[in-house]
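Below is the structure I would like to discuss, written out as structure tokens.
What you see is the complex with one protein chain gone and the rest in place.
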């Protein structure tokens, strides 16, 4: 394609006031890629809808630009979609809400930082100020996969004043199914490491991390996001006691408060207000997320909330091709 | 070893009145191996203690005799232990409590059959009548691994009038840890098969069964044993709704009533009365059973109940070598 | 089935003169199961054809009797086949040609012992003397799976004077495909163990053996069978130098001399003389044996040698169900 038809990526070095001094000791300066569409530099008065794309666990915005021979980076994908006429022009922002734990779930937490505030109260206004966005929730969407899908659907429920369209790919939900099965193994790994802090330090020191390492990190991160507790190691209460291996029902109850499936009822009106509510999942999701997605979609149907639900015959990994479906829908819904 | 020093295996064809017409349609005639020790045929007046060895899931007594080049069959193992002087002479019975579901957990269930009754009320008296046992609970023990370990510890709690010594190798307990993680996947498999009955029929028809098949069979079998319900398919209530994927707390509560960890408190006196209470587990048990074993052992210690607890640096499979530890202890405890 | 319709298993304690003092130090007394058909005990003058069933690597005859809830032991399988009328009555012998290395490939080797001689010159005459066989090659067959399939086809080529019918299930052939890929890994394991002898001693001492252990054992056993060399450790030349990791073409050439694919041409007349030549393989054989089986079958066709070749849509493991096909064919071919 002629390079004139390509959009452009700028990587913003964003200095966050909200994240400064965060509990996990993570940097408050973040590199945030912003993709502006092909016409952006030439049509100097034109304004565009904007979509925030949230990465999954262990990811940050720049990762969406990673090169892969058979799966285009997000900027290449956008170039292709726009050039083909399938997708209207919009601005795409790729936030960095990574933490030492591997992620923030795009929530505020005393154990990690105020990532929801960073995103909504700090980054959105800054983008609106520095890029020619069409401001307002009706021209602003949020999308993501896995933990990013969780972030997108959660923001769609809690902050539909800010985001008017949502695409949730294989998003974390039905926590009993998607997290429950990994807790016993995570408990073993953390115990064998000598506790949560010792685990994290060993993890960081290893040049190569194994499968069980990431499983345990994932559970620890969810604890940091869903059940922070300043009285405990790393400011985090784990839903299984590392001393006795006993389930801690009170901690687990705090996790469940964040389960999109359980939030749905109280936020039906917010979801109803969205210009697009897109959900999907693979039918062989290794984290069993298709069960949650189906329950969520069924509940939406019961409540008469318009949505678009799709299933794909694959698993949880390597699914960015699904953005070919959701991004054009978002563009349309946001008036691109 | 000279063949005169070997014990002898007889395989009894046992016609069970208790199992006749059982709900699962399994045979009521069972082949039950009985090992008599080397001196049995020569010393015609001598009486012996007796140990019942219960197999794990998918097993039945004969399987304990299976040949393996590097792991002796139970009869060969007993021959070796006795010949070496490490283990006193006793009779060893290998019951067959197998069902169409892959096992019975040695419980009575309306979905499978009355396997506890078969074992305790029918087989034990028959053995005492037809073999020169030393009758009475003080000369009668029960041992097993995995589901067989569950059976042994459960019988030790509920029927200490019948069994006076217990060896539980990697027994099922702490159900949230050992079964909970497999329920979502089992739910997927059963749903994809078109329900519990369709799954079971497909399973039986396959010349080769896969890993997920056995995972689903295991969960279905536990449901048949712990939560039978005549109103449901196969007479079995599954703890996840196959229609909606929702957890069924009431069904799960019925499972938990069988968790040895939860039974312990009410049966402390029974456990205290045992001449031997042996438990072990691998520290890398793939079903996370070491967490349950540790909790159980800790609870015993708190209650001041004498027991022998051991951990091995391995997993759940290929651990019959541990009978080299438990069988001599049982023999000693039972006065062999 | 009524027990009167069942055959009977006797386990012979066979004292082998041929194996006494064998190089590997394995026992010369072997337990060899012999199955006699239902009518055997009643019809005292009747004589029967006989089939020798050879087990795969790590197996010995008794293993064919192992109990499995969903795959009948060989005696139960024979009972069922005969009772259903699908299979004529014959005697089935289950030799034990196991060695410390995990197998003998049913060959004579200075590193293991004279297992071909034991089988052909010693066991066959003894069986003919002690059981009411119909002696002579036209009433004597040999069958086996994997290494046992290799044994069967090899005996069919080299000793068609003794065996007049052959069934080879997934037999070792096309050594470049079935062994070649495992040599580098085996080399690593043997080197890391400190050599072949040290490996074997560590292997034997481990209560639990891993996947790589068996891979290395398999390659070491093939070396002991195909390229014995009294000047080398364990009397065995390995086709890769453990000192330098270099391929040893001369040793590998000795292996290839045993490849059924390469033996075929010189033994075409022997194969042509068989009353049955049955071969099969799974299309997903993990050892790539379907490539060898297809080449073998194609070569037979080219030479105009009558044979029965079948493929199954599965892999290398858990395929005893295929005896339901081959045993009736053998019975028919041998006049049962």
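Residue numbering begins at 1 within each chain, and the chains themselves are lettered A, B and C in the order written.
Heads up, the rule we're going with is that a residue touches a chain if its C-beta (ideal position, glycine included) is under 8 Å from a C-beta of that chain, and two chains touch if they have at least 3 such contacts.
Everything quoted here is computed from the prediction, not taken from an experiment.
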Across the complex, visible chains touched by the hidden chain are A, C
Among A:10, A:68 or A:244, the residue in touch with the chain that has been omitted: A:68
For a quick check of understanding: of A:21, A:207, A:265 or A:304, which residue touches the chain that isn't displayed? A:207
Answer key for C:86, C:291 or C:308 versus the chain not shown reads C:291
Mind listing the chain A residues that contact the chain we can't see here? 3, 13, 58-60, 62-63, 65-70, 98, 102, 204, 207-209, 314, 317-319, 321
By the contact criterion defined above, which parts of chain C meet the unshown chain? Give residue numbers in ascending order. 174, 176-177, 180-185, 187-188, 244-247, 288, 290-291, 294-295, 298
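Here, only the chains that are shown with their structure count from here on.
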Linking chains that touch, what shape results: line, ring, star, complete or other? line
Let me check something: if the centre of a chain is the mean of its CA atoms, which chain is farthest from chain C? A
How many Å are there between the centre of chain A and the centre of chain C, using C-alpha atoms for each centre? 57
Quick one: report the Å distance separating chain A from chain B, using the average Cα coordinate of each chain. 46
